[in-house]
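Just dropping this structure here.
As you look at this complex, bear in mind that one protein chain is not there, while each of the others sits in place.
Letters are used for the chains, namely A and B, taken in the order the chains are written, and counting of residues starts over at 1 for each.
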Amino acid sequence: MSSDSRIAHAAEDMQAGFLRRYVFSTDHKIIGLQYFFLAIAAVTIGTVLSLLMRFHLVWPSAHLPFIAGGIMTPEQYLALMTMHGTIMVFFVLTTAPQSAFGNYFLPLQIGAPDMAFPRLNMLSFWLTLLAFLVMLSAFLVPGGAPISGWTAYPPLSGLGDITGPGEGMGQSLWVASVLIFCVASLLGSINFISTTIDMRAPGMTLTRMPLTVWAWLVTAILSLLAFAVLFAGGILLVLDRVAATSFFLPAGLVVSGEFQTHGGGSPLLWQHLFWFFGHPEVYIAILPGMGVVSHILANFSRKPVFGYRAMAFAICAIGFLGFLVWGHHMFVSGMNPYSSLTFSLLTVSIGVPSAVKTFNWLGTLCGGKLQFQSPMLFAVGFVSFFVTGGLSGIFLAQPAVDTELHATYYVVAHFHIVMGVAAIFGILAATYYWFPKMFGRRMSESLGKLHFWLTFVGVYCVFMPMHFVGIAGGIRRYADSTGATYLAALQPLHRFMTIAAFITAAAQLIFFYNFFRSIKSGERAVENPWDATTLEWTTASPPLAGNFAGRFPSVYRGPYEYSVPGAAQDFLPQHLPPEELASGGKERSHAS
Amino acid sequence: MHLRGYASVALLLALLLTILVAATVYVFGAHLYPAPPPISQDAVQVDHQYNLTLYVTGAAFVLAQLGLAWAVFRFRDRGQKASHIRGNVALEILWTSVTVIAFVGLGILGRNAWAGARLTPAAPDAIQIEVTTNQFVYTFRYAGPDGKFGRLDPALVSAPTGNPLGIDPNDPAGQDDILAAELTVPVNRPIELLIRSQDVVHNFFVRELRLQQDAVPGMVIPVHFSADRIGTYEIVCTQLCGLGHYKMHGLLHVDSQSDYEAFLKRQALDQ
Partner (left out) sequence: MQASPVTELLERDGGGGFGQSGPLGGGEGSGNPGVPQRAYVTGMILALGGILMFFMALVSAWVVRKGFPNSDWQPITPPRILWLNSLILIVSSVTLSRSRRCLVARRDEQSRHWWGITTILGVFFLAGQLLAWRQLAVAGLFLATNPSSSFFYVFTSAHGLHILGGIAALLVVAVRPPQRLTRQTATTVVAMYWHFLCVLWLGIFALLWLGK
């Protein structure tokens, strides 16, 4: 294209209105921010839902002003629970680490001007937003939101509202939302993988990619393969619900005294399809966080990531093995008990690359020069929570022990610690770390630290006791403890967790205050406030359109060259040619 | 970068991690919230495997969290230079091998507890009891003196008219079937439960037996146990089955042989 037409285009862009630049933008940075704010809205809603749940568990007969009838019913509790899980898993944990931060920083970290398919990228976001709105609309229809959990097992979810309130229109909207979300994810994955494969800067070989890029790449591959399967399962569920097919509905069902005319489908078939997606999904939620943590630990220890190749390999191994273990959600499902042993062996095997990563994180810290600013604190917190949550999984990985713990609060503790805490700490670490780059300003460091201490203590107080509730036999997805008589003895633990939950949720207000206030009036950030080595730190904060002001970088070394003996400064940026190293390259920036 | 004293931050973090470890070890060690005592050999096996797993993962937990605490404090920035170590292949091989042995070892050892309960069939003389679940009750069916269960026809299900399971009235084997709202079994006898569901997926869980099995409509799933302690134990549903899920529970009575036979006689009279 001629320079004349390029100038014309540029002028046109500048004159493009607010809508074209900030709403219907194809710029990966804007899209990344759009996903980020979507995730913030989702996590706020999801947290409020969980607080209502925790409140009800302890005070089930309390009068709540905003509920028709005053007292929360069991089905309302289940609706809150279903939507809490669904919103958090899809619109927070699948969105923020990958779609938000990945979109913003993948092109920057590989030295690209944008994603490979910017318009497809925009479409992905708008589909995700549509899915979110459809999901929320389930609250507003007659019958309300579905009550079948985020796992939506048929026949409970497959027969319409004869199985319970919310199972009519609410469940239909839920499935529609999930199907739209699947498409959005598939399109997004195609973008991430193509961009990473085909648009890396000259000199950026695979082994010079930051671990964040590795994580986003493997996560996108998982997304591509897993969401395709969920989509298929969802289509079959829709057909069972509206077209009288019987993929998941067996013959001879009698629901509330009414005989159902279905033929020989299998509820287990849904479980297999769902968990074939569902297990990779949890790795989709955690892998980007692992990449960010490695990245941040190196930066703030002023040391290379210990065992970079092993770390990259472990990301791939976790991704691959993640497809082979889905049966561990189904040990007591009626599945062939021999399959359980196979799934069990594969599941404990996934503990190996996870342990390798943990050892290597510790190895990164040892011998380092640790600087405990907010991103580093949350990254270290991630390691602690990943250790706790990962180890608790070993119990569940063995079918004999799982027989005692399945569907108890022990499972809830396990997955909350890995997903609802560790993955969130990954998101928070990434937010504190990349805030200067995204918004050109600094967050308050003291507020960040306060947020960390309160949250770190708070979430351990919420979720550690949950293990004990489960071991003692506290069953999950119970609206309250007035059923089996032994549950009453566990109420003190529930009370403690609820109070801790409210305090911890309140502490997040510190983060929101810090975040939004700093966008508006935080101290101005320089290009590279953390003295980091990777490419996103070589350009303006925030980066201009096109990312690198026309001077696209080449890469001369690995991504974690910190404290190299004999170097002039304690970090060697990836983009500086060897001959410029002595002068330190661009002017040094100061971090506070 | 300015040099900052990170001593207080590092210390606090290390301290919190240490408290975490201490509190966790204490709660587990002091058995503050234990599972109820096991009442069968299979349950004892499960507990053995649970304890073994607890020791191994507990050790890993303590070492990792305390290791993190130590590293955080020891290597805080005090003006030192970081060492440019990129890795250590021997160390990687070592800790990977240890992890493989520990985790895979646990998995393999756990086979026995599972095999005993799930890979071996019920004893030939086991008493068969059918467990039917629906929203939101358990119904238990005994085969009666003829030892045979009557044929079930879902189209005949009618709780209001006293046929909640849909037993075919034309089947002679079903004439003497005994229904009960609570599960009563004799102590120290092998029992085989045939678990089924009429509507959605439910579950049958008795903590003391360490036995849990989903009830899947369209399937009849057998599980077996032999209870070795007389008493009453609670049965709960752990698979989300609708708005009454939290209230779906039942009772397991483990009685002496004579009490069990008396129970059967009483129930037969009530049918």
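Remarks
As a working rule, a residue touches a chain if its C-beta (ideal position, glycine included) is under 8 Å from a C-beta of that chain, and two chains touch if they have at least 3 such contacts.
Just so it is clear, the structure is predicted and the values come from calculations on it, not from any experiment.
Displayed chains that the missing chain touches over the full complex: A (touch as defined at the top). Among A:150, A:231, A:433 or A:556, the one in contact with the hidden chain is A:231. On the side of chain A, the interface with the absent chain consists of residues 1, 3, 6, 9-10, 13-14, 21-22, 25-27, 29-30, 33, 112-114, 116-118, 186, 189-191, 193-195, 197-199, 224-225, 227-229, 231-233, 235-236, 239, 243-247, 251, 263-266, 269, 272-273, 276, 438-441, 519, 540-552, using the contact rule stated above.
One rule holds in what follows: only the chains that are shown with their structure count from here on.
Between the Cα centres of chain A and chain B there is a gap of 29 Å. Within the complex formed with chain B, the residues of chain A that make contact are 73-75, 78, 147-149, 151, 153-156, 163-165, 250-257, 259, 264-268, 301-304, 306-310, 332-334, 337-338, 340-341, 344-345, 347-349, 351-352, 355-356, 358-360, 362-363, 365-372, 377, 380, 383-384, 387-388, 391-392, 394-395, 397-401, 403-404, 406-408, 449, 453, 456-457, 460, 464, 468-469, 471-473, 475-486, 490, 493, 531, 562-565, 570, 590-592. Only residues 1-2, 4, 6, 9-10, 12-13, 16-17, 20, 23-24, 27, 32-36, 45-46, 49-50, 53-54, 56-57, 60-61, 64-65, 67-68, 71-72, 74-77, 80-88, 91-92, 95-96, 99-100, 103-104, 106-108, 110-114, 117-119, 134-135, 154-155, 157-160, 166, 198-201, 203, 205, 207, 210-214, 216-219, 221, 234, 236-249 of chain B touch chain A when the two sit together in their complex.
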